[in-house]
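Okay, here's the structure, questions in a sec.
A single protein chain has been omitted from the complex, and every remaining protein chain is retained in its original position.
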Amino acid sequence: MVMTFVFAFIVGGIICVIGQLLMDVGNLTPAHTLSTLVILGAILDGMGLYEPLIDFAGAGATVPITSFGNSLTHGAMAEAEKHGLVGVLTGMFEVTSSGISAAIVFGFIGALIFKPKGNID
Amino acid sequence: MEKEQYQQLEQNVTPKPPYLKNVAKAFFVGGLICAIGQAVSLFYIIFFNFTEATAGNPTVATMVFFAMLLTGLGLYKRIGQFAGAGSAVPVTGFGNAVISAAIEHRSEGLVLGVGGNLFKLAGSVVLFGVVSAFFVALIKYILVTIGVVSW
Amino acid sequence: MTLPLLVVLMLLNGCAEKEKFIVYGPSQNGSEVEALIKEEDYVERSTVIYYDDSMLVAVQIKPWEKWKKAKLEKKLQKKFEEKYPNKDVFVSADYKIFYEANKIKKDQIEDNKLNDKITELKDLAKEET
Partner (left out) sequence: MVIIFQSKPSLLAGGVVAGPLENRSIFSQYFDAVYDDERWQMKTNEQGHRKMIEEACDAAMKKIGVQSGDIDYFMGGDLVNQMTPTNFAARDLEIPFIGLFSACATSVSSAIVACLLTELGAANFSLAGASSQHNAIERQFRYPINYGAQKPKTAQWTVTAAGYALIGKHREEYPSIEAATIGKSVDYGMDDPFHMGAAMAPAAFQTIQSHLQQRNQKIYHYDLILTGDLGQLGLKLLKGMLVENGVKNEELTLLRDAGAEFYGQDEAFQSGASGAGCSAAVFFSYVIQQMRAGSYKRVLLVATGALLSPLSYQQGETIPCTAHAIEITMK
């Protein structure tokens, strides 16, 4: 179990390092970087590589934004397997990560209770 | 001074980002966030009826909840300044993008402000996530149909 | 936040170190099952619960082999099904199942409740989201 934490730390850290390199060396904005990583996650899942990564690293693979691409692709592929071509479209949000719904709900709540403050430290 | 000459001067004067330091900080903070995620997920496995396969969803939602608190208290931007991609790439960064936009645009009302601007920053992630998932699944479907690979 | 948790986990791990392969149920073929699992060197720890004609095999796979979890699970399932064709075998490498199996053993859950509990775990393990 301890190793799971170590692997989560290392794999999660490495995915973030890829993001940092895209920003610093590739000169991408955060939005471009995150979009790139999401596409990367989708492709990795298409090749059947992302699920093994989750089995290996746990939250190290589910917490980075790449897992968002993975779960969307996963849903689409699972439905496509069952229902054919139509499933590609309908399955997308079937298994999708709770990230979006949580972000929407907490975004709404956050807007009700917080105010933007221009502090620096 | 000519434009080219000035661009040369600008290149010389502008400091390069401290690549190594930034990478180290991103690794450490990103890793830490994921390790916290692992702890949250273990919590859900032990105390609730979630398996390793299903604990991802409540974990992500909980991490976004943490992101809301840190964003609202103005701490997430400080973590972001320190960690760069280390705090932007985990789902908490996605949450931060959505929640900070929501808080910011509260002044224009809940419908036009919060509703209209919620995905101002994070919308591209949703767009490219969905579109790439569509194409990846489509390609896989075609490959399976012509018998190159199996599901 | 993680640090105390890590410490607790290490302690837990340390305590469990003695009993890596546990078989819980009527004792007749316990050692046989244990030997069967020990043949598979990717298994780090295991807890097998068996009763009547069912068998719940909860295993934990070694960290470095974990990326093959899905495959190894299937492999072990097949092995057990072949070995015990007249038993209803269920193999899982999920930590939740392993944790619950250990709890069954620790709490000495009785036979009549055992059946429900194991059906519940099987359903849980099959969920995808």
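When the chains are written out, they are named A, B and C in that same order, and each has its own residue count from 1.
Rule of thumb we're sticking to: a contact is a pair of C-beta atoms (placed from the backbone, for glycine too) under 8 Å apart; a residue touches a chain by one contact, two chains touch by 3 or more.
Everything numeric in this text was worked out from a predicted model, so none of it was measured.
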Of the chains you can see, which ones touch the chain that is left out? A, B
Which is it among B:59, B:100 or B:132 that touches the chain not included here? B:100
Missing-chain contact among B:32, B:91 or B:121 belongs to B:121
Taking the full complex into account, what residues of chain B touch the chain not shown? 1, 3, 5-7, 9-10, 13-15, 17, 22, 71-72, 74, 76-81, 83-85, 87-88, 93, 96-97, 99-101, 103-105, 107, 120-121
In terms of residues, what is the contact footprint of the unshown chain on chain A? 23, 30, 114, 116-121
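The rule we apply is simple: only the chains that are shown with their structure count from here on.
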Return the chain pair with more inter-chain C-beta contacts, choosing between B-C and A-B. A-B
Per the centroid of Cα atoms for each chain, what is the distance between chain A and chain C, given in Å? 30
Inter-chain centre distance, chain B versus chain C - centres from mean C-alpha coordinates, in Å: 36
Distance from the mean Cα position of chain B to that of chain A, given in whole angstrom: 7
Do you know which chain C residues sit against two or more other chains? 2, 95, 128-129
Taking each residue of chain B in turn, which ones touch at least two of the other chains? 32, 35-36, 38-39, 42, 52, 57
Could you please specify the touching residues of chain B with respect to chain A in the complex? 17, 19, 22-23, 26-42, 52, 56-61, 63-65, 67-68, 71-74, 78, 83-86, 88-95, 97-106, 110, 113-114, 118, 121-122, 124-130, 132-134, 136-141, 144, 151
In the complex, go through chain B and note every residue touching chain C. 32, 35-36, 38-39, 42, 45-46, 49-55, 57
Touching residues of chain C toward chain A in the complex: what are they? 2, 6, 9-10, 12-13, 63, 66-70, 95, 128-129
